[in-house]
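For reference, the structure discussed in these notes is given below.
Just one protein chain is left out here, and the rest sit where they should.
Chain naming follows the written order as A, B, C and D, and within any one chain the residues start at number 1.
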Amino acid sequence: MSFSIYKYASPMTFYGLAGKMIPWFSWGAAILAGLGLYIAFFMAPTDFQQGEAYRVIFIHVPAAWMSMFIYMVMAFWSAVGLAWNTRLSFMMSRALAPTGALFAFLSLWTGAMWGKPMWGAWWVWDARLTSSLVLFFLYVGIIALWSAIDDRRRGDKAGALLILVGAINVPIIYFSVKWWNTLHQGASVSLMQAPSMAAIMLMGMLVMAIAAWFYSIAVAMVRVRGIILERERQTEWVKELLEKN
Amino acid sequence: MSEISHLAVRELACARGERTLFSGMNFQLRLGQLLLVQGGNGRGKTSLLRLLCGLAQPLEGEVHWRGQEIGGVREEYHREMAYIGHVNGIKDDLTPLENLRLSAALAGRHLDERTAEQSLIRLGLERCLDLPARVLSFGQRRRVTLAGLMTAGAVLWILDEPLTGLDVHGVALMEGLLRDHVTGGGMVVMTTHQPLSLEGVATVPLQVGPVLQPQED
Amino acid sequence: MSEISHLAVRELACARGERTLFSGMNFQLRLGQLLLVQGGNGRGKTSLLRLLCGLAQPLEGEVHWRGQEIGGVREEYHREMAYIGHVNGIKDDLTPLENLRLSAALAGRHLDERTAEQSLIRLGLERCLDLPARVLSFGQRRRVTLAGLMTAGAVLWILDEPLTGLDVHGVALMEGLLRDHVTGGGMVVMTTHQPLSLEGVATVPLQVGPVLQPQED
Amino acid sequence: MLRFLITVIRRDLLLAARRKGDWLTSQFFFVMVVSMFPLGIGPEPEMLRRIAPGVVWVAALLASLLSLSRLFADDHRDGSLEQMLLSPEPPVLLALGKALAHWLIYGVPLLVIAPVLGLQFGLQADVIGVLMLSLLIGTPVLSLLGSVGAALTLGLRGGGVLLTLLILPLYVPALIFGAGAVDATLAGLGPEANLSLLAAFAMLTLMVAPWVTAAALRISIE
Partner (left out) sequence: MLRFLITVIRRDLLLAARRKGDWLTSQFFFVMVVSMFPLGIGPEPEMLRRIAPGVVWVAALLASLLSLSRLFADDHRDGSLEQMLLSPEPPVLLALGKALAHWLIYGVPLLVIAPVLGLQFGLQADVIGVLMLSLLIGTPVLSLLGSVGAALTLGLRGGGVLLTLLILPLYVPALIFGAGAVDATLAGLGPEANLSLLAAFAMLTLMVAPWVTAAALRISIE
């Protein structure tokens, strides 16, 4: 009995739950983002060194954080999915991946935009930059693998394996890149060490980070609902649901 | 001994893509029986055989070997089973002889050269012993696979259209092999679209999908 | 018209590797005739058919189409001929429908969607019209190829074991197609190891290699 | 004639579109190979700028090679190559169409990506312009010459690697003129000489390669 609850009830109940969560998290994300941007543009002082350009930090840093955090969450769901063969876990990691890739790309993009005024170059082969790039590649690889596999069950499991292998590797990659970079040259360009970052800036960043977090949840919920509908198309409850609308 | 059902299937269901090919399938097979899986093109015969081998996982239900789920007795089950699919499983770069000996070694058996050679000759491949399998004709390649089956010493044979590409001799030979194996206490699960004369063999038919009316078109 | 021999073979010889498979082969085929190439596994049936298509070059001898060497009238010959080999020639990533229309386009013919669809349905593929060919079963894929043959509008069909993997329905269907084509003034060159009922069709047998005694083993 | 050419190209574009991820993957391969080099060589900007043209060109070569090994192989395996050769239309058009389709699918996107990679390596706008121009003239050469190799190695075991062996030497002129044009710009000389040599080489390839490919195809499928 518990077996069938695992297999069938779970996506169904979750579908409803996700539906209830979406408005909360969407509104939360919108309000927090508004607040964060207000802090970013109106309350945070102009940086005496960097001028106005530094304000991109309020997007850059949350995006970078989220890209890493989402990967960890995906790894968690993949492990759960492989261990207990729960279908919802695979759906969760599928729903999260595009958002993770988006944030990884966003951190690269904003970083590059920022790099041009700061360092005079769009890109330098700094440790943190490079490991962000590798993380982005990992996301792309995972999505590419999914898109190449038509069979859903195979795609779920293969993707989960890859995510887990990546999860073991990501810390190693991070440290190797860091080490690679410092070995050659005494930090040609060191990312700023957050020298006595103004409290208001920290606050703005935190608010933006939570907004990004809410946004990720909301988007993931929307996506997971889509995936559930698609996958449970032939079940009774989805048919009923579709008829109601 | 032969009264125990060695291979048993309980409430098996199989889905490919969105379609459920079959569900609630039950059967039992004893030593000395041949299960003839029948059904038109695309009904799920191949899919069923792969489930029986353990190459694919069923949507629902279980396959039992000597009373235990095949997942649990994988090693033992694979030692007693031999499978032939739509593709031959032989390496194009090796000669038939090498192919036979190598697949035996991979299955953990030793196969000496003479035995291998004899079984190939029995299958009419005496002129091809030293050619790479790549240059063999369609039917000759199928025969190499069948020679491998002969030498496998398995109790349970799972055969997916073994007659594909065989000429009349080949078909007769295969019928002989099947008869010997089953009457000698082996078990066979097989599919074929070709007529097969199996008098004297305890045949259990199994229909996958609707029954076909021959010449209905 | 139908008294001219459209396809003629003169002193054809074929060698693969070191072996000469056949030599001094002569035959002629007229409209409304079916040439049934017979022979055991590995005798050279496939090799012969590929020579007839122009996919391979003979060791000796010539293949003539309407009195001219096929090398000289390649374009015309290919326009009037359709070949089906051991492999299907369909793209796994396309649906059966797309496959049909694309191969027609490549052969310089226009095939509208309705006609293509009808021929697929006639071959029992109504449930597979929108699936990529990759997921089709062995026999279903063969049927797609045969649908392509139907729509090709060729005079000469060259078919290498077209019945492979077809169920009883499929075989009956194919027999119908062959009968219609030949009695309608077409020509067929084919091989098969399966029994085929072709009453009413002018069949010319051609033996490649020694005659097989059925059930001799 | 022209209809057949267009059908061949359309067919390959359709197949590429159907293999959704595949096409994108090939482009990412290009990006990744280029991005691996700094990891192996070290992050000094000055040196990276110096090696950038060579690295981008070599990566373009490799990306095109990798996809080329499947140019005819897939069609051969599933028998559709035979069917196309049995078409009444001339095989040389088939060869040309396949090469052009390959260029459209795998060559053209490189032109779009190359500038981004140039930025990563700190190249100036004018250098990037020359890089793109050299790739625009050079990538058809890669597709055309590559199709010759793909046809020759068709059906051989390990065809992909063998292909590399046959074709990389033929790519050398394209590599030298192409990367040379960018190098010259970096060094303050004009790229014109290199580019016109590259263009001449491209023309020559266009005239010769399809015929050779067609002949090689007929031999390979026998």
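One rule holds in what follows: a contact is a pair of C-beta atoms (placed from the backbone, for glycine too) under 8 Å apart; a residue touches a chain by one contact, two chains touch by 3 or more.
Note that the coordinates shown come from a computational prediction; the quantities given were computed from them, not determined experimentally.
K.L.:
When the whole complex is taken into account, which chains on show are touched by the absent chain?
P.N.:
A, B, D
K.L.:
Pick out which of A:27, A:41, A:84 or A:179 touches the chain that's been left out of the picture.
P.N.:
Going through A:27, A:41, A:84 or A:179 one by one, A:179 is the residue touching the chain not shown.
K.L.:
Decide which residue listed in A:22, A:79, A:112 or A:162 touches the omitted chain of the complex.
P.N.:
A:162
K.L.:
Which one, D:8, D:33, D:96 or D:117, makes contact with the chain that was left out?
P.N.:
Final answer for the missing-chain contact: D:33.
K.L.:
If the hidden chain were put back, which of B:76, B:113 or B:180 would touch it?
P.N.:
The single option touching the absent chain is B:76.
K.L.:
Go through chain D and note every residue touching the omitted chain.
P.N.:
19, 21-22, 25-26, 28-29, 32-33, 36-37, 39-42, 47, 50-51, 53-55, 57-58, 61-62, 66-67, 69-70, 157-158, 160-162, 164-165, 168-169, 172, 175-176, 179, 183
K.L.:
So which bits of chain B touch the chain we can't see?
P.N.:
Those residues of chain B that touch the unshown chain are 53-57, 74-76, 78-79, 81, 83, 85, 87-94, 98, 102-103, 105-108, 132.
K.L.:
Kindly note down the residues of chain A that lie in touch with the hidden chain.
P.N.:
134, 137-138, 140-141, 144-145, 148-149, 151, 153-154, 157-158, 161-162, 164-166, 168-169, 172-173, 176-177, 179-180, 183-184
Assume only the chains that are shown with their structure count from here on.
K.L.:
Most central chain by CA mean?
P.N.:
D
K.L.:
Could you list the positions in chain D whose residues touch two or more of the other chains?
P.N.:
Where chain D meets two or more other chains at a single residue, that happens at 19.
K.L.:
Enumerate the residues of chain A that touch no fewer than two other chains.
P.N.:
Answer for chain A, listing residues that touch two or more other chains: there are none.
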